[in-house]
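All protein chains but one are shown in place.
Read from first to last, the chains carry the letters A and B; within each, the first residue is number 1.
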Amino acid sequence: MLSNIFTVSFLVSLLASTIRLATPILLPALGQIYTQRAGILNLGVEGTMTIGAVAGFTCAYMSGNLWLGVLGGMFFGMLWCLIMAWLSVTMKANQVIAGTALNILGAGTAAYAYRVVFGIQSLPPQIDPFPTLKIPLLGDIPVLGTIFFQHNILVYLAFILVVVTWFILEKTIFGLKIKAVGEHPRAADAKGISVSGMRYSAVLIGGIYAGAAGAFMSIGYMNLFTEAIISGRGFIAVSVVIFARFLPVRAMWGALLFGFASALQMRLQAQGIEIANQFMLMLPYVMTILALIGSSKKAEFPSAYTKPYSRLER
Amino acid sequence: MPRQFKNIINQILMAVLTIALALLIGAVLIAISGNEPIEAYKTLIAGAFGSKQRFSETMVKTIPLMMMALGTSIAFKAQLWNIGGDGQFIFGAILSIIVGLYSGFPAFLVLPVSMVFAIIGGGLWAGLAGWLKVKFNANEVITTLMLNYVASYFLSFLVYGPLKDPKGFDFPQTEMLSEEVQLPLFATGIRVHAGLFIGIAALIIMIFFWKSTFGFKIDLIGQGDPISRYAGINVKKTIVITMMLSGAFAGLAGWNEVYGVQYRLLDGLVSGYGNLAVVIALLGGLHPVGICISAFFFSALLTGGATMQRMTEIPYSIVDIIQGLVIVFIITRTAFKWKGGRRIHAK
Partner (left out) sequence: MEALAVDMQGITKIFNHKKANDHVDFKLRNGSIHGLLGENGAGKTTLMNVLYGLYQQEEGHIYVGGVKQEISSPTKAISLGIGMVHQHFMLARPLTVVENIMLGKKSGKRFLLDTKQVARELVELADKYKMNIDPSAKIWQLSVGEQQRVEILTAIYQGAKILILDEPTAVLTPQEAETLFETLREMKEDGKSIILITHKLEEIISIVDEVTVLRNGRLVGSEAVTKKTTKEALTRMMVGKDVLFDFPKVTKEPGKVKLALENIHATSDKSLPAVVDFSLTLREGEIVGLAGVDGNGQKELCEVMTGMRPATSGNYLLNGQDIVNKTPKFYIDRGIAHIPEDRHIIGLALGWNLKKNLIIKNFQKPSFSKYHLLKKKEINAHWDKMMEEYSIKADSGEDIARALSGGNQQKVILARELNDNPQVLIANQPTRGLDVGASEYVRKKILDARNNGTAVLLISADLEEILQLSDRIAVIYDGALMGILPRGAGAQAIGMLMMGKKQEVEEDASSI
């Protein structure tokens, strides 16, 4: 059985799966790059993604249109993060507790909403998820085609967003302001930038991405909604951002790394490999810890990280 | 001292208001889901206190919740955001079961020794996160959370694998502890057990803890790194010890569950008590007595909520929502207190 691993087909399916499994980590991570660079640590991503998942699924199911599902996920994800923005920026509350609160609240609200809409059914409602979109020509290349060009559209979008995020952060004034607000909010304020305005924007953008990622889970990766659908990916995304030193391209590699761990775990399990399944399942979480160890030196964080800003403090 | 009195009354009032508001919103949500709020809450209260049996169920849950919240409060006081209670609980439970099933100690030793090991287990698991923070500046929120998952999977591995009960029909659970090492019950038919005494002991210890020099030190750390160092405190050492103390209580809660309720280790032993411990700790103002009362309240909410779910159509998730709302209200309220732009906690 071990010999099965070293076939090309195993490798191809492993790598393709890596890309697919990286998506629900990459998407929220990209959004969190905005949020964290603006100086806010939003640990409520997990809850936001759950809300996005249930919203996405519900909208898609009700309307019959998958894209409405995605939009629904994005919208409700953004709305959920509005609470976080209000708590961290306006109320200047402790960001760690606020994020934890939103997770608990998100889990409950999502489950509750699902129940209210769908009730208890013997067979959980399902939909047809996003189909695989094979890119013409490129998708036909042997090996590489299968790995890279045969995914659903949301996966492609996620990776395109890596470039978009890089562009916005490095090449636009908006991105510059976001960085300024996280580095030296007092300076930004003195230059006439609205610190709270920028921070709200950053948190809401994070919410949109997270909501989209949640929707991806329920209507792009799986085809239904369960309470545990996110299983820690939100936290892994936050860690990936730190691990990637807040850079989009590195975040992509980080997400791929985690996707690889998950994909490997699933495939080895399917092959009946004797390594206990649970240790493979642990892998992404252990990796997150290792990633944090390697990359948390104080010097690398935006200087105003997790510090609320107030003009009055002298 | 009248002013201290006023402060306490104020705090209690605020806590009550917070809960009331959360329950109110819960009622609205219940109504939206097509059910009768008053009926629902009646069922909930009955489910928590209705009979001797129901009341004892509430008590059973109060003990571990209180223990875990006490542990959480130690870390929180030092501004260490330990939300890994579940993982520390599990580790404590694992070590305690190993002592109980495989150590070969005589019965009268098993209880105390297993308790000690549970405390050590929980303490080490949390201490690990503390060490990672001190050595590598790894954010303890994420590390303790990740360690939750790791512990959970490790437990799964054990009960599906090496520790599985050979006579257990392939269920993911260990053998059962022999009767002589189980914590005695108070009366037949109810599940309240001698762990209650341990819980009370923990509570009393904590009350004295905050009056001690250790408590003072931990509280000072929570005021900031610069002033702690200025005052001569070894901040790094204290952080690790604080985390260990915090995890120790969670481990104790794990022991309590294994030796008092389940008598064995099984998959899914812990179901989100850790998150709830955070809420209880905050609602109780990080004070032992406040925590005790909050733990009781939430235990009633959980027990009653389970009954409510069985007897009515109301989803259990309402309880989660109420939990989340309570935290949101608490931090909003704390932020209002300092309105004028001051930070509450500097990180």
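In the analysis below, contacts are C-beta pairs under 8 Å (C-beta built on N, C-alpha and C of every residue); 3 or more make two chains touch, one makes a residue touch a chain.
A quick note: this is a predicted structure, and the numbers were derived from the prediction, not measured.
Chemist: Pick from A:A188, A:L204, A:A255 or A:L268: which residue touches the chain that isn't shown?
Modeler: A:A188
Chemist: Touching the absent chain in the whole complex: find that residue among A:V8, A:L137, A:I173 or A:A228.
Modeler: The missing chain is touched by A:I173.
Chemist: Just the residue numbers, please: which parts of subunit A touch the chain that's not shown?
Modeler: Counting only subunit A, the missing chain is touched by 170-177, 179-180, 183-184, 186-193, 303, 311-312, 314.
Chemist: Please output the residues of subunit B touching the missing chain, sorted low to high.
Modeler: Counting only subunit B, the missing chain is touched by 1, 3-4, 208, 211-214, 216, 219-220, 223-224, 226-227, 229-234, 342.
Following the convention adopted for this analysis, only the chains that are shown with their structure count from here on.
Chemist: Going by the contact rule at the top, pick out the subunit A residues touching subunit B in the complex.
Modeler: Residue positions touching the partner: 43, 83, 87, 91-98, 100-112, 115-116, 120, 227, 232, 235, 238-239, 242, 276-279, 281-282, 285-286, 288-289, 292-294, 296-298, 305-308, 310-313.
Chemist: Could you please specify the touching residues of subunit B with respect to subunit A in the complex?
Modeler: Per the stated touch rule, the residues are 29, 32-34, 81, 83, 132, 136-139, 141-143, 145-147, 149-150, 153-154, 156-157, 160-161, 275, 278-279, 282, 313, 315-325, 327-328, 331-332, 334-336, 338, 340-347.
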